[in-house]
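Accompanying notes for the structure given below.
Complex shown without one protein chain; remaining protein chains in place.
Read from first to last, the chains carry the letters A and B; within each, the first residue is number 1.
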Amino acid sequence: MTHNLKTLLGPFAAAALLAASPAIAQDDYPSRPITNVVVWSAGGGTDTVNRLIMAEMEKAFDGATINTVNRTGGVGGSNGMSYVFGQPSDGYTLVGLSESVVTAAVQGGWDQRIDVWDIFIVGGSPDLISVTANSEYETLDDLITAAKDNPGSIRAGASAAGSIHHLNLLALENGADVEFNYIPYDGSAPAQNAAVAGEVQLVVTSLAEQQQLIQAGRLRPLAMLTPDGFTLDGIGDIPSAFDSFPDLAEYLPISQAIGFGVKADAPDEVKAALTEAFEVAMDSDAIKEFGRNNYYTLSGATGEESKKIFNNLEALFAWTLWDLDAATVNPEDLGIPKP
Amino acid sequence: MGTFDQLGAFGGAIVSMLLDPWSVAIVLGASFLGIVFGALPGLTATLGVGLLATLTYGFGYQTALLALIAMYVGAIYGGSYPSILLNIPGTAASAASAMDGYPMAARGEGGRALGLTTTASFIGTLLGMVALVVLSPLIVEVALGFTSYEFCLLAIFGIIISGTLQSPDLVIKGWIAGFIGLALSVIGRDPLMFYPRYTFGLPALDSGLEVVPVLIGAFAIPQIITTIRTGAPLASRQAMGRIVPEIGTIFRNLKHIVRSAFIGVGIGAVPGVGEDIAGWVSYGAAKSTSRHPEKFGTGEPAGLISAETANNACIGGALIPLVTLGIPGSPPAVMLLGALMLHGLTPGPMLSISRPTFLAELAAVMVLASAAMCINGLVLARQVVKVLRVPSPIFLPIVAVLSVLGSYALGLNIANLYLMLIVGVAAYLLTAMRYPIAPLVIGVILGPMADENLRRALMVGQGDLTGFYTRPVSLILIAAIALTVFSQMPVIRRGLARLVTRGAAKSA
Partner (left out) sequence: MATTNAPTAAPEPPAADGPEDKRALRKADVWTGGILAIVAVFMIAKATTFPLEGNYAGVKNAWYVSPALFPLIVGGILLILSIALILKGRADYRRLAGTDLFAVPWGETWRSGQDVVIVSALLAGYIVGLIPRVDFVAATAFFLVVFMLIYIVTVPSARRLLLGGFLALSGGAFLVALVAWPAPRSGGQNTVDLLIWAAAGIAAIVGIMGSAAPARRRAVQAVITSLVTAIILAAAFKYFLLVPLPTEGWTVGLMDGLRAVLLAKGR
């Protein structure tokens, strides 16, 4: 009887012990399931990339469980970031994010700088400028000339004010010294659809988002907004905008950076374990194939390298928004240096 | 690739999946899970597809596709259970089903309502699949022609329909409820300029009010408060023998089914609009073309059938731009796109080249998914009706906890719980004063669409309104709006009826 009771209660006792011990020794991290909190909604680019990298990291961690959840809301992903920031710095709660979260602070979503995270960058897809398939503009030069002749007459679609694609569009306007009539959309997909329907004449989004429409002959790519051109299978070369307008180098490239972060004050052993698993995952076939199929430039930046990238993005986004009058908090008050 | 090859691939895919016990188990299991997801308040098809995207990561793409589509179909259908049995829609997609489904259940025909829903959803899914295979190229052209003008008119059309819904007291109260919804929808960052409107500096309000907690608050809380008192089961007597679908009723409502399927496919194919409003638009269309609209809202099978056919037909519609151009047509399809990308499959024009049989396989998967939904539905209906026998002091507190979890699950945001509570208490007060509550929810869903597209249309036209009546699709939408408005005016309705009968007499 006592034996039976013991077998019955055994799991409970063990569980109680597990529950009671506040923090398990760090060297066997991860010893319980990790939660990755993506700050954007399910199904988007950030979400997909995070689910993929987490699935691969699970393998690298030798079967540990990583649950990816979406905690949306607030501005610039502030709701998800505030939640993760309020959790213990033990590496069991990660935050899945993209470059756009650097706007959360200047828009009043929360009061932290981006360097409260140690970020692992998976990569991003380069931006390009395209026009409606039957457009009269065959090259970027045609478009810029037309825009110069008649400033503000050409309608340009991009996702909402302050988004990465809007910043790319602004940089193009500054670098080529032209003015478009910017029409904002609630995301890249509706902006592209509007360009297909001819509601806007040009659209700036990423290659990953546009590739299907380009392949289907619905959009005509004019130029990559990166220093290098790009060869798209079945379509041919897309030249770099820098070739005709070298001044762009002053403003571009502004690259997407999708990845995940851990609180910067997490123990070094945890960060080391995450870095190791991240590197194994970045080297996996699934990630490489995903990058190839969807035209992502894989980065793999961690530690100081990614910190520098994100600090630059933060400065750029924060001050651009402030100059556009679209920020509620002065970046100076947050201690964000001018880019 | 000829038609016969495609047909062969389609048949081959069905047979091979049916012969594989593992596939059969997966499709039945995923479909069941989908129904549970749809039936629990707040757990939507989007969330369900997202969950399976992670769980199927290790499977091959065909198995994963089977599971995902079965989940999607099941979740859209499952939302009708709580709508019909409790008057608490599980998802926004099935809110219109409550209008006539709940009165049916309340008079003891819960089993019959569920049987009709199952049949209508089954037919709707299949018609959507047929549209996907046969009409894709045509539909995608129309859907891609949608610009801000058309989106704006579509939103206005939906809002007008909300005004035609039965108002238990003064007609004006329906309009007021709708405009309260529209007023709530402007809270948050404005979608064009990102300017914070009515946020009072609270970051929690920045992204606006989410539909799911508003929906749960508006329907579940008033229902809990009004029925907790009685202590008796919600509805003890149910005619149990009628769960088997009635071919006769279905046949009599054939015109509603065909029209609803068209509406569902069309709304599904337009990017960014989905199941949430397909049911409403179809319900409104059925009501305004019916010869006895006064029966709608009192347990009219035609209303239930229209709503359920449309929201399931929407699935096939939403897959049309996804498969042809990689543009998801509805929110769950967005999630489906992400899930397929995890499997190294990017839907779009390249897919038909790299995997020529994909469309045939997808059609086969949809047939199996709807069959699984039908089997699950017929088995489940008899069981779930019994839920109504649980005494309400035990049952309703559990519904309250489910409502809380459902409001929380989508964004894991505590602020959504506060929102649900506030909307719930306000909605109770409104229902106590005999306001219809459905227009409020429609207002919250359609407000941002109307706002954003109205202003963008004006922005594109630089303040000029001609775009609203010079484009073919917008003209059709304007005609539909005018027809709906006029059909609500008794004088014109009687005149039209006379015209029709006279015309019929003449031609005879």
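Basically, contacts are C-beta pairs under 8 Å (C-beta built on N, C-alpha and C of every residue); 3 or more make two chains touch, one makes a residue touch a chain.
Bear in mind that the values here come from a model prediction, so they are computed numbers and not experimental data.
K.L.:
Which of the chains on display does the removed chain touch in the whole complex?
P.N.:
Spelled out, the missing chain touches these shown chains: A, B.
K.L.:
Considering the whole complex, which of B:R252, B:R355 or B:R434 touches the chain not shown?
P.N.:
The missing chain is touched by B:R434.
K.L.:
Given that one chain is not shown, which residue among B:I228, B:M350, B:L378 or B:V485 touches it?
P.N.:
B:I228
K.L.:
Determine which one of B:F32, B:Y102 or B:F468 touches the chain that has been left out.
P.N.:
Among B:F32, B:Y102 or B:F468, only B:Y102 touches the chain that is not shown.
K.L.:
Since one chain has been left out of the picture, which residues of chain A touch it in the full complex?
P.N.:
Touch with the absent chain occurs at residues 10-12, 14-19, 22-23, 32-33, 35, 67, 69, 87-88, 152, 161-162, 166, 170, 181-182, 184, 321, 324-326.
K.L.:
At which residues does chain B meet the chain that is not included here?
P.N.:
For chain B, the residues touching the absent chain are 43, 51, 54, 87, 98-99, 102-103, 106-108, 166, 168-170, 172-173, 175-176, 179-180, 182-183, 186, 190, 192-195, 197-198, 219, 221-232, 234-237, 297-299, 391-394, 397-398, 400-402, 404-405, 408-409, 412, 414, 417-418, 420-421, 424-425, 428-429, 431-434, 436-438, 447, 450-451, 454-455, 458-459, 462-463.
We adopt the following convention: only the chains that are shown with their structure count from here on.
K.L.:
Where on chain B is chain A touching in the complex?
P.N.:
Counting only chain B, the residues touching chain A are 46-47, 50, 53-54, 57, 144-148, 189, 191-196, 201, 203-204, 206-207, 210, 271-272, 324-328, 331, 334-339, 341-342, 344, 346-350, 410-413, 415-416, 452, 456, 459-460.
K.L.:
Which part of chain A faces chain B closely enough to touch in the complex?
P.N.:
Going through chain A, the ones touching chain B are 37, 41-44, 47-48, 51-52, 55, 68-75, 78-80, 83, 107-110, 155, 160-162, 183-186, 189-190, 192-194, 196-200, 211-213, 215-216, 218, 234, 286, 289-290, 293-294, 326, 328.
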